[in-house]
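The other protein chains are all here in position, but one chain of the complex has been omitted.
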Amino acid sequence: MKLAVISCIHGNAEALDAVLADIDTQRAEEIYCLGDLVGYGPYPNEVVEKIRSLAIPSCQGCWDEDIVDGLNACECSYPSQLAEYRGRLAHEWTDREIHPEVREYLATLPLTLKKDNLCFVHGSPNSQHEYLLPSMDGFAALERVLSADADVLFCGHTHVPYERKLENAALSVKVGTAESGDRAQQLQEQQFQVPLKRVINAGSVGEPRHGRPNATYVIYNTDTAEVTFREVTYNYEKTCQAIVEKGLPPIFAWRLAKGMEFAERADDPSHVCER
Amino acid sequence: MNITLVAGPPGIGKTTWINQFLSTSKQPLFYLCPAAGTEAVDRLRVGYHFPEVTVVEDTQAAALLMNLPDQAQIYIELGFHLDLAALPFNQLPCRKVAIVPPELAQLTEQSEWHDWADELVAGNKIQVPHPNCFPETRRMPLTGQVFDPPSLDELLTEITGGAYGQVIRLKGIFEMPDGQAFDIDFVEGLPGIEYTELKLPRSLKGRPTRPSSLEVVGYDFQQKTMAEALGVSCLSDELIAQYQRQYRQQYKTTDLTNNAEENVA
Partner (left out) sequence: MKWAILSGIEGNLTAYEAVLKDLRQLRQPVTELYILGDVIGLSGNNLKNNNLQDDSLQNDNEAVIRRLRHPGVGQLKPQVCVGWWEEQCFSLHGLSGLPDAPELMAAVGGDGVKALWDSVSRKSVQWLRSQHFGFYELDCLLIHGSMASYADELTPETPAIELCDRLIRADANHLFCGRSGRTFECWVNPNQLHSTVTTLDGPQPTQDQSKTPRRIVGVGSVGRTPGQATYTLYSPGSNQLSFRTVNYGQAKKGKAKGFGFP
């Protein structure tokens, strides 16, 4: 069976429509969404209404969380002071525009979705704010998949799609048995082997950061485990125009057109905010 | 006394060409950048990179030129906005060097520089602005400002990418929270943005007092939006103090303090 996994729509209704049309052509039977329905883009209500009306199961993203709980992401979620300032402008704008029932719906979104051996999260199983970058240490990435109790972990949040196969993992632990006494003795070794696990990042529908303005998402075939990246062109200029007309900072339009929209990224991607 | 006048389009490499002599000469060295203002980035850069060179203010130039020692070497960098035919320096006994793109470095070519220069030097391979489409220069004084490094990175990518108007040249001196300053340089058509760390003492006691500024050359600037984004990328007094405390400590110990943790995050 083919699944379509979409993420990080960010109020870009134009891009969402184009992606939904593309999913039809791919004959995907189910769609999963990894959150960040709102924020930055000009049509937060429309995007949420669309996801709701199509009954697409969705996780809660960090932007959705902020609209529900108030802006409580710590400054560490942002790559820079400038991005933080602009993020705040985007949050405040979205917070003003959002309809009460949309806010209520966002509050009901779960942090994690499961289907058989697949797990869907926004950032990582640890946090909506954690970035699972493709460059992350392989064992650390493996730990995230295992902590989700899954074989395939779908995530978004970085706005750049990728698939990562983690194969032939083996690690051993030697435990010193000395609970007391003068020195650790009698080290016993235990071996662990982990079968193939995958991390699949679904990219971003509404706010790509791969250097082109096109929307990205992935198709996953549950029978063959085949992953297909989809890059969908759409009329991004219309979104850019709406960004400016609706009073969002024009720099968002410029960055969207360049495919370099801010994905907020901490210096230390594994940093988990405790706020 | 030995005077060299250097002219050429923006981004061609005038300062770079002059620098090679500033770093090797054993004679007393003087550098002028007429009608550029005291906070001109070129002037600041020469001062910072070559402390042994005397950077001459416009107001002192006349008096100085009269009283120079015989062995003095004087380099005068002429901004592209100056009319070469009407320069007062033209009367002086001097060597006139024009730096032009490699394809124009033939004396048979035609241009303002060819009419004026004694000597043509091949510089960067760049597009020379059309005489009818003269670029504007915007200078933003930054003295006392300390930048959030990742914000500055983002912003420079935006500025040079054309988010605030078309930029053909960007140069600036920027202060960093670790007390160091960078010389940053971009030329349209050449790859990347060049960062050079200045060999200056770390400024870790309050806002730095040494001058810094940014210059952009290009067309159709939205200066207000650009200045606003620059402002947002600068650190507050409080943050500067926090960073400076942290960096002062870091040079003493490698401990990870509560404070450092917050700042790093």
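Letters are used for the chains, namely A and B, taken in the order the chains are written, and counting of residues starts over at 1 for each.
Simple rule for what comes next: a contact is a pair of C-beta atoms (placed from the backbone, for glycine too) under 8 Å apart; a residue touches a chain by one contact, two chains touch by 3 or more.
Here the structure is a predicted model, which is why all the values come from computation and not from measurement.
From the set A:H99, A:K114, A:K165 or A:K246, the residue in touch with the chain omitted from the display is A:K165, counting the whole complex.
Touch with the chain omitted from the figure is made, among A:S53, A:Q190 or A:T224, by A:Q190. Within the complete assembly, residues 74, 126, 134, 137-143, 146-147, 160-176, 178-184, 187, 190, 192, 194, 210, 216, 227, 229, 231, 270, 272, 274-275 of chain A touch the chain that is not shown.
Everything that follows uses one rule, which is that only the chains that are shown with their structure count from here on.
Separating the CA-averaged centres of chain A and chain B is a span of 42 Å.
The residues of chain A lying in touch with chain B in their complex are 74-76, 79-83, 85, 250-251, 254-255, 258, 260, 262, 266-268, 271. Per the touch definition, chain B reaches chain A in the complex via residues 148, 150-151, 153-155, 157-158, 161, 163, 225, 229, 232-233, 235, 264-265.
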